[in-house]
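Of the protein chains in this complex, one is absent; all others appear in place.
The chains carry the letters A, B and C, assigned in the order they are written, with residues numbered from 1 in each.
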Amino acid sequence: MTTTADPATGSAPPEGAAAPPGARPPRWWRLLGRDWAAAVAATVLGAVLLVALLGPLLIGDRAVRQNLDASLRPPSLDHGFFGLLGTDVLGRSVLARLVEGAGTTLSVAVPAVLCSLVVGSALGMWAGFHGGIRESLAMRLADAILSFPSLLIAVVVLYVFAPSVGNLVAILAVARIPVYLRTARAESTELRSRLFVDAARTFGTASWPIIYRHILPIALPTLLTVATLDFCFVMLTESSLSFLGIGIQPPEVSWGLMVAQGRQYLQTAWWIAVLPGVAIMLVTVSATVLAAWVRLATDPAQRWRLTLPRKRRGTRPVTPEVTA
Amino acid sequence: MPASTETETRAEERPADDPALEVRGLCVDLHTAAGTVRAVDHVGFTVRRGRTLALLGESGCGKSMTAQAIVGLLDPVAEVTGGSVTVAGTDVLRLSPGKRRKLAGPVLSIVFQDALTALNPVQPVGRQLAEPFRIHRGLSRRAAREKAIELMASVGIPEPRQRARSYPHQFSGGMRQRLLIAMAVALEPDVLLADEPTTALDVTVQAQIMRLLRDLQTEHRLAVVLITHDLAVVAQRADDVAVMYAGNVVETGPVREVFAAPRHPYTRGLLDSVPEHARRGERLPAVPGSPPELSAIPAGCVFQARCPLARERCVTERPVLAPVGAGRSAACHFSEELAHA
Amino acid sequence: MTTKSAVPPTPSPGRARASLAALVSTTLLLTSACAVANSGDGGDAGSGAGGTLRVVLGQEPPTLEPCEASLTSTGVVVRSNITEPLIERDPTSGELLPLLATGWQQSEEDPTTWTFDIREGVTFQNGEPFTAEDAAFTIDRAVNSDLACNVDGYVFGDMELTAEATSTTRLTVTTGDPDPILPLRLSFVEIVPRTTSTEAKVREPVGTGPYAVAEWRTGISITLRRNEDYWGEAPAYSTARYVWRAESSVRAAMIDRGEADIAAALDPEDATEENSVPYPNNETTALRLDGTEAPLDDIRVRRAISLAIDRDGIVDTLFDGEADPAAQLVPRGVVGFNDELSPTPYDPAAARALVDEAAADGVPVDRRITLIARNSQFPRVAETAEALQYQLAEIGLNVRIRMTDTAAHLQYQLRPFPEDAGPVALLIMHGNQAGDAAFTASQYLLAEGPQSTFGTPDLDQRIAEADAVAGPARQDAFADVLTHQDETVAQYAYLAHMRGLLGLSPSVSYEPDPATGDELRLAEVSPAGDPRPRDED
Partner (left out) sequence: MTVFLRNRIASSAIPLLFVVLGVFCLARLAGDPVDLYLPLSATEEQRAEFSAAHGFDQSIPAQLWDYLGQVVRLDFGESLRTGQSAGEMVLTAFPATLQLAAVTMVIAVLAAILVGSVAAYRPNSAVDRFSSLLAMTAASIPDFWFAIVGVLIFGVSLEWLPTSGVIGGPEIWVLPIATLLIRPFGVLVQVVRGSMVAALSAPYVKVARSKGASERRVVFGHALRNATTPVLTVAGDLTIGLVNGAVVVETIFGWPGIGKLMIDSILQRDFAVLQAAVLLTAVTIFALNIVVDVAHALIDARVRQPVQA
């Protein structure tokens, strides 16, 4: 299948262009360097990750240190580094809280997305690969989860059991499983019908190796794209739960909680809600941009797009202009 | 080139010996990560009505890109940087996209190799076959549909009226290729480019498809450019051949003469590597070594690295495609030596 | 999705197009035909005299059943608007005033019997005349029926009570034990006609009030129409319409925009001079400390907690100054309020010393205390909890916050308390709307009180004694109870006497009183520039 190297009809790189035989593909950071948007996105994400990991060491207890006399100070240079982004109603440094919140936010969103990604994808690919009763079982399971009010689970877990980050992650993860399940199912159903899987199956290989070796690599880019979108969704849901009072519990702080609590001060102290909102936005936009880029960069059939000189990116895909 | 010997079945505005397609000095540049490289380098050839030119070469030699440049369907990384493509007396490269679209179908048409992906999977085939009539003839939905059914019958699809409602995945590979060909010849174009139309098919079906192409060519007096890597197909089907190597045409001429006495070491290498009779369906046999990367094409002869005859001159001076006999040309400093070898 | 035929029938593209068209038209139909929106009734025309008074509440009343009127969200609409009690209590002075009863008297010889003179010439909104029989019926329905009325539990507890009409204008009420404050209790009973169901609660009641229910569009609005046959002074507005928005900022925006004339309970950050007025709402906030669990079982720790709270700081920053630091569970104006108590000063050093002292005696002061507060209990409750948590942590206590919803909060508030909850500091807000500390003491101070975690026999004794007396002696007795609780029990670390913020459009004139949050008297609202005297007959 892969021996037909002539790409005349596909969207593959034109002959010999991007990947001449034996040539190393351009290193990823060189590709990244060529795409300023992806480079900026990677920088932002890297910085956030760094802040989330190291920030708490630098800020000490400033995220929770209250000073009722310093309530609602607007962002200014007058009150030192930690007064740079103003204070909240309890006189806590918004900057310190943003730093502290980065860790909490990521430690909710990342595990939640990963859990639902892994469980949902595995179930979905398994279901799509086998079809039949197993497929409809998995799909109805997805339907059931989707139609189950996740708010109820949240209320029960948070009010009846201990409200903890772990429980929050579990709720968010379970609620998002169907999305991956359905996506993975769709991909693997389509792939199942392709010859190479059939061939592999007739040799008596067990199903998981086939799924792992043949289906996963092809379904993964789509699943990862969904996961990035979901990353944003999870952060926003966490915020909505805080809006309804059942999210992260103070004095822990997350961006979502900051937005939810700060919404009351939109008119009087915009910085409390807007800054964490911007942080959520920056992270999700960066994640999406980077995911789109990774998808291009890891797809041999699409990678050539990244190698285009900037000025030609926008030219229409048909009828080349004549320059001769 | 010898004039067509086929009987003319219909009146023609243009003189019979006027070339239907004339490509001159066509250059295509690729913009890659490593920089801009030339993928098609001053390629030129001529095809007359009713005749078939085979564009022969290994994968990656630029033959498909040449075809796509001619029909104006290059990917955005590729850019035509020079030359002319004259069809029906006009250089299509200088036309506006709109005017060019008007020629696509009635004048210039192309058949792609993988019919499964080349047919729209979510449209019934009848609708896809009817599309040229809707676009260029402005026929009503119903009339175009009738035309499509006729067309399906003419390429040998059984029960065309029922099958028109089916979708591409419900046809076998050979049938799909027939549909694709039918779509390409729907408006009886002057020039048909067939880009490896049989690669994805098994041997018996390949023969049927080639027969179909020949019948259609005879019927409509098509000028056919057959892009292939299959020597046997060239030998049986083409009148003329243009051998491509690393973006350059290295030898052209009537098939019989070129195959009998190649005047370029690459052509010769190709033929030599086929034991006695070239077998149909076989991949292009290996000439020792591999073609140069496009980014590292030497200054002199493009074939020097693999050429048994390579000498000092080949390193510094690139041979031009020069006449080596009646209707034949080769791009080798030592083509005379080959003639006597 | 597999079919057996070799060439299966396939839908023509026309069919797909038709289904798209169907989808679009269904959507349009759905949006245009259904009844939620686009059903404006033009009643929004403004608030001129005789126009519509527009009130925005925080939530839709679950019901308008009068015997549920002690529920704030029901009472604010029903009380004194749709229905009226026999006696009303002046929210400011605490004085009892005649309403549907013109006079009342406790029998000299039998202190368990009270007689009430019933006002004549009053008719219900359904045209029926109001008589003593209706009053007797209402009391019986509220207290003795199987309806499980809120007012029954809230005001009467398990009192025995019989009501009897001796004539059309005279009502006799008999209690099991002598009850000096029966008239006050009866001020919570909203009178309904005899024809009201005793089997089920009614959603849209009939009463004698200045307004009658005109229309209740579930989820959208409640419209009241002026009762033209009202026995008292006619209110200024011919109609009143209630809507509800959960977000304070939206309620404030509606006032600012002129979409509403009155908005219930604004948060401080949404309130401006132009759109709101503050009013004391009788609510007091405090931390209830569970004296049965270490380390809270040590009075030094409880006192330390009181010392650790920066009441002035919290009042100034979190409540925007719209509250007063509290020294007791009842606000001024309630019988039993002790003028001599002053709020514990903020003294973290002293508090820390107390904690250290307790720790030295082996009290496990580092045991984790759970600070439980309820979402939207009062504005900025989460911030208040965080401030308390921080201040308690500053004196060396280990406190975590748990925000709950009402149902979960109630489990901690009411006996029986959840087991294994550990030491709990519950943030409570107590509103004594009856104006008598007896209601507070029986709930919050008795050792076995439904909302009390512990107490002392001595305190119980004093409460019982105070409850039996009336007049000035009652005031002194309850004042003494409150002091005693502070000195020997210290179950509560008081926070503040709260004030509410009522959104008020400049186009209307209304003066909120301490009861406004529970009982918004529409008849007292008038267009601006036409101030109506409050009818305090």
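We adopt the following convention: a residue touches a chain if its C-beta (ideal position, glycine included) is under 8 Å from a C-beta of that chain, and two chains touch if they have at least 3 such contacts.
As the structure is a computational prediction, the values presented were derived from the model and not from experiment.
Touched by the hidden chain within the whole complex are the displayed chains A, B, C. Between the chain not shown and the residues C:166, C:292, C:406 or C:461, the one that touches is C:406. Screening B:83, B:132 or B:197 against the full complex identifies B:132 as the residue touching the chain left out. Residues of subunit A that touch the chain left out of view are 9-11, 37, 136, 140-141, 143-144, 146-149, 151-153, 155-156, 159-160, 178-179, 182-183, 186, 193, 222, 225, 229, 232-233, 235-236, 239-240, 243-244, 256, 259-260, 263, 266-267, 273, 277, 280-281, 284-285, 288-289, 292, 305, 308, 313-318. The chain not displayed touches subunit C at residues 1-3, 8, 10-11, 15-16, 19, 24, 26-27, 30-31, 34-41, 44, 62-63, 65, 70, 146, 148, 150-154, 157-158, 200-201, 203, 218-221, 243-247, 249-250, 253-254, 256-257, 259, 405-408, 410-411, 413-414, 442-443, 450-451. Subunit B residues in contact with the hidden partner, per the touch definition given at the top, are 71-73, 101-106, 109-110, 112, 114, 117-124, 131-132, 135-136, 167, 169-172, 180, 183-184.
Everything below uses one rule, namely that only the chains that are shown with their structure count from here on.
Subunit B and subunit C, compared by their mean Cα positions, are separated by 87 Å. The distance from the centre of subunit A to the centre of subunit B, each centre being the mean of the chain's C-alpha atoms, comes to 46 Å. Contact residues on subunit A toward subunit C in their complex (touch as defined above): 64, 66, 68-69, 71-72, 89-91, 155, 159-160, 163, 245-246, 249-251, 261, 263-269. Contacts from subunit C toward subunit A in the complex involve residues 248-249, 267, 269-270, 310, 313-314, 316-318, 375-376, 380, 382-383, 385-387, 389-391, 401-405, 407-408.
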